[in-house]
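Below is a structure I'd like to ask you about.
As you look at this complex, bear in mind that one protein chain is not there, while each of the others sits in place.
We call the chains A and B, going by the order they appear; numbering starts again at 1 in every chain.
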Amino acid sequence: MEAGLFTANNVWMMICTGLVFFMHLGFSLLEIGLTREKNTINILFKNVFIICVGLLMYYIGGFNLMYPGFAEGSAGILDFAGFGIAPPENGMTPEYADGGYTWWTDFLFQGMFAATAATIVSGAVAERVKLGAFMIFTIIYVGIVYPIAGSWQWGGGFLSTMSYGTAEGFYDFAGSTLVHSVGGWAALIAIYLLGARIGKFNEHGKPRAIPGHNIPFAAAGVLILWLGWFGFNGGSVLSADPATTSLVLVTTSLAAAAGGVSCFIVSTICYKNYDLTMFLNGILGGLVGITAGADQMSPNDAVFIGVIAGAVIVGGVALVDKLKLDDPVGAVAVHLICGIWGTLAVGIFGSLAGFDQFLVQLAGVGIVGAFCSICAFIILGILKATIGLRVSEKEELEGLDRHEHGMDAYPDFGLNEH
Amino acid sequence: MEAGLFTANNVWMMICTGLVFFMHLGFSLLEIGLTREKNTINILFKNVFIICVGLLMYYIGGFNLMYPGFAEGSAGILDFAGFGIAPPENGMTPEYADGGYTWWTDFLFQGMFAATAATIVSGAVAERVKLGAFMIFTIIYVGIVYPIAGSWQWGGGFLSTMSYGTAEGFYDFAGSTLVHSVGGWAALIAIYLLGARIGKFNEHGKPRAIPGHNIPFAAAGVLILWLGWFGFNGGSVLSADPATTSLVLVTTSLAAAAGGVSCFIVSTICYKNYDLTMFLNGILGGLVGITAGADQMSPNDAVFIGVIAGAVIVGGVALVDKLKLDDPVGAVAVHLICGIWGTLAVGIFGSLAGFDQFLVQLAGVGIVGAFCSICAFIILGILKATIGLRVSEKEELEGLDRHEHGMDAYPDFGLNEH
Partner (left out) sequence: MEAGLFTANNVWMMICTGLVFFMHLGFSLLEIGLTREKNTINILFKNVFIICVGLLMYYIGGFNLMYPGFAEGSAGILDFAGFGIAPPENGMTPEYADGGYTWWTDFLFQGMFAATAATIVSGAVAERVKLGAFMIFTIIYVGIVYPIAGSWQWGGGFLSTMSYGTAEGFYDFAGSTLVHSVGGWAALIAIYLLGARIGKFNEHGKPRAIPGHNIPFAAAGVLILWLGWFGFNGGSVLSADPATTSLVLVTTSLAAAAGGVSCFIVSTICYKNYDLTMFLNGILGGLVGITAGADQMSPNDAVFIGVIAGAVIVGGVALVDKLKLDDPVGAVAVHLICGIWGTLAVGIFGSLAGFDQFLVQLAGVGIVGAFCSICAFIILGILKATIGLRVSEKEELEGLDRHEHGMDAYPDFGLNEH
């Protein structure tokens, strides 16, 4: 392979790595924007913790666990030449990964993905979860559960070879299931075990909107996430192949745009209100929905997938409320429900469409869902039974920032007269 | 062409596409920062709407309209193989566009440009425009007016071949006229038809500054826009040619820096005040000013263009006030006046300089200006006569957020004692 092609491929993959990293800023801003001022520091703390610990866990063992055959000489979870991982002999040459990137780029790109799953949970459990319990959960979920599920597909495991009829294996291009649903299932289990925030449901069980504190942050977060998805999906091509990467960016952006517009229209019809938050969640729904098949869809397909994802969001948010679950940022609707939708859409739209493929997709959704739900239930259940998952009522009412962190998010703000 | 070069070119163009997308976050933060808290959701809603609908409109028809010969087999505005567009046979190969990018990259890059024109209008009409009217305007202006004007130059139309004496065609590298003035003319017409915000001019017609609500957002917006301009101008090279792209980034950055410093000095002399907002607008003026000739200028030329643009901003903002027009974010001064300045500067500085070229540039400015003004006047005039352009006095005083969106931008903010 010519050096220019290898270098261009690796440049693209490094940029995509940076963009996926940048998504963590997007998630952080979205989550704090949609929640109350008194819990802002706590949410930021969780997000920063996730990035750092997620990356370190992936370095210590997650990468090897997820791609068991890739690191030569590595011994399972931990390579105790000290700790951490070391590249295979040809890891930095074009022979590795068809010249799409180096082994270190591979590690860092995948490591940035890994932390995403926990971030999704972070938003759902916001404003009432105990920080210590969440940190322990993150370490286990990012370090072990996520890579095991990932290995079944991207590590060449049984999902990737699970054929049925004309369908040759489960397909999840960039992780509608393997990232977003993995996070989404844990979010669902977590909010079930945690219970709703005080005041979310009145005595008759009717949900009440608890407004966030900074919608501009939420909007900025979504735009940053959209940009980050250029890397999330664009990098999942695993090279800079011009035809595929540029198609993927187009399908990704059109699905986002269609998801936003669709969600805006449907929610305006339902609620007679130009709801910015629904518009933003629709964009995210479109992005999650296209993720499983971004390289398999025509742009027209992408628009359809986005339109449906946008409508699904409106229903999903209502459903979560109906189930008396409390999901402050809409993580279950966006990441779990649209993640499932996107995964199934591979069997309906695009070049893999077919009933057999649909069934395989469904099976993959079910298997990953069962595994993640059970793991999340066990981890969180043990935490609940031991150190407890939820802060005290007093702490919840007064805010986690002051109790867990001893500080306010805007300590000096408004102290000057205007 | 070697695969490495094609791939590197396309990688650059995809990154530039992402950066131009990111400009929408910059515009959003700038616009909300310079306007009042009570209209924040409304402005964000408009901006998010513009991105999504702009992209979809460009997909449905704008791209074909702007580059009529480029999509093989496409039938004018709409290609009804369903809807949307499909690449020509060689669209994903190095044979397309001299190997600078694929056809899908081309579409997405140009699509991100398209939405920019409407965003410029969004800032000028803020705090008093009816959302419904603005949405209809956006769909028509981005979907039809912008691509028609663009086709005259970038689609190989008559502006690009309009020679006079030694001048071989109108020149507008990245859109001082074709993007910024296209938006700027509509902004001018719109604020004329809309009228000033309540309280902007006192009974003697003297303008009063209506301060924004979040200057840090405005500053962040400008820095993001500067970064985005790396893609806006850098991508307009239409390949990653090292000599041209790197020169363009240098001229772009030097013009921005010179514009900022010049505007800061001139405004400090005029108003005895270190005015951050003027500094920021000076940077934007320098960026808009260099855009028409960023590849034709030496870095020294770029500094001169920026210095003049910075001074022009000070005069332009004063002129808009003098004309009793109300432009909350300075869009007319930045995008229209500096857009004209930058276009004319191609005839004064750089490798195309000459009196004939100056006349051709002037003609191009006039033709595009007349077309856009008339179109904007017709569209907005019809809207004004039918559904109305402006919200009620009550709604304007109480804020558009509560009336059109039923929510506040910072609903929970300050509810906790500090």
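One rule holds in what follows: contacts are C-beta pairs under 8 Å (C-beta built on N, C-alpha and C of every residue); 3 or more make two chains touch, one makes a residue touch a chain.
Given the structure is predicted, the values throughout are model-derived calculations rather than measurements.
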{"item": "Which of A:Leu34, A:Leu65, A:Leu108 or A:Ala256 contacts the chain that the document leaves out", "value": "A:Leu108"}
{"item": "Touch with the omitted chain, as defined above, among A:Leu25, A:Met162, A:Leu193 or A:Leu359", "value": "A:Leu25"}
{"item": "Candidate in contact with the missing chain, chosen from B:Gly165, B:Pro211 or B:Gly366", "value": "B:Pro211"}
{"item": "Among B:Gly234, B:Gly330 or B:Gly369, residue touching the chain not depicted", "value": "B:Gly234"}
{"item": "Absent chain, residues of subunit A that touch it", "value": "2-8, 10-11, 14-15, 17-18, 21-22, 24-25, 28-29, 32, 40-41, 44-45, 48-49, 51-53, 55-56, 59, 82-85, 92-93, 101-105, 107-108, 111, 131, 214, 217, 404-416, 418"}
{"item": "Interface residues of subunit B (partner: the chain not displayed)", "value": "2-9, 11-12, 15, 19, 36-38, 211-216, 219-220, 222-224, 226-227, 230, 234, 240-243, 245-247, 249-250, 253-254, 256-258, 260-261, 264, 273-277, 279-280, 283, 299-300, 303, 399, 408, 410-411, 413-415"}
